[in-house]
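Yeah, one chain of the complex is gone here, protein chain that is, but the others are all in their spots.
Entry: subunit A
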């Protein structure tokens, strides 16, 4: 008999989320429970999970090498809890989701967060597949839940078709990895792929197909087609969530998957990953140029950012991992801030860019904060986005990946154009309509609280670098 309790003791936050999942899906059937405030319970659950995760120490190999918890997984898990709590606040100020379904929505979000935590901790192909599915399936459903936009059903359908295709391709690739090495744990796979198999077609096919499922979660080219549609039609808070959290989870899975590679495989893997990164950056930034819908524009901007973050993955070393983690809190702040501002400014769910003409006249503070987030996304110096991009460029430069740096430079310049033209519409153009002031001041505070750290971290980023130092090694 195998005793699971010592293993479960190292996964307290995962247990909290699992219980939360059951509670939100089944709790409604118990009479009287329905009256409890679901939002407060969800936030308390996230806080408890974050506290438990922060109190853990050491590196543990659990469940026969299926799951590994270490400083890497703990830091990323805490980021997931922070993002989720912020998105719950955003949900509160959006009327796109049915508030009566709060219980089910939070149940789906719990399942999604649990899946992301397992993606970050997985060290076995089976665990990786199940974690990816645990993230994908709730995302399909959450995208379809926009009651203000009938196209959300269409977007969800496209999302699910591309998603299951990517999963199928990934499973096929994994079956070849299994066949070539006879093992499923990440470390054994790389040990099994000796120097005689490196560079053979089947080697590239197996790893490339396995990478497909992960790049679908990151929305990297060529698995990005679902992204603009899903982001445009999903409820805006869910769009903000999807543009940050599952993307980060996919990157962490990639980093852990490739971390144990042998030196002889290093060059071929860097080559594959940098091709994906280059194509993603270029396609993301050029396709954004002709967008007229602001959510679609931010979707392409998030594709380009996935490419930037892939630069840090492609170098396959500890500096790369640190640079990726350094950029992620900054990315979270600027993306969530921008989306919150859009929720507040949009009227009648019209997200055409032209509908935001002259928004600065009626909402000066909000548009200023939005401008900080946008300029930071573009990577303009005084803001934190510049520092984050600088570190990613630096690790790529040290590795000598010059084509990738060139592509990143071009992509940065092109993306500057559409970010600035977005700001021009909001600030310089004449007001097209009157912006009725909304009752609550909380969204303005929310966006300002996203923008202020961006300015601060752009000038003094030492605390963040020190924090990111912990993800260098899996310990």
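Methods note: a residue touches a chain if its C-beta (ideal position, glycine included) is under 8 Å from a C-beta of that chain, and two chains touch if they have at least 3 such contacts; residues count from 1.
As a convention for this text, contacts and distances are computed from a predicted model.
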From "Hydroxymyristoyl-ACP dehydratase", "Carbohydrate ABC transporter membrane protein 1, CUT1 family", "Probable glycine dehydrogenase (decarboxylating) subunit 2" or "NADH-quinone oxidoreductase subunit K", the hidden chain's UniProt protein name
"NADH-quinone oxidoreductase subunit K"
Candidate in contact with the missing chain, chosen from A:104, A:154, A:429 or A:469:
A:154
Out of A:172, A:286 or A:390, point to the residue that touches the absent chain in the complete complex.
A:172
Taking the full complex into account, find the residue in A:164, A:191, A:268 or A:448 that is in contact with the omitted chain.
A:164
I'm checking contacts with the chain that's been left out. Which of A:61, A:104, A:133 or A:319 qualifies?
A:133
In the full complex, subunit A touches the hidden chain through residues 125-126, 129-130, 133, 136-137, 140-141, 144, 150-151, 153-158, 160-161, 163-165, 167-169, 171-172, 174-176, 178-179, 182-184, 228-229, 232-233, 290-293, 296
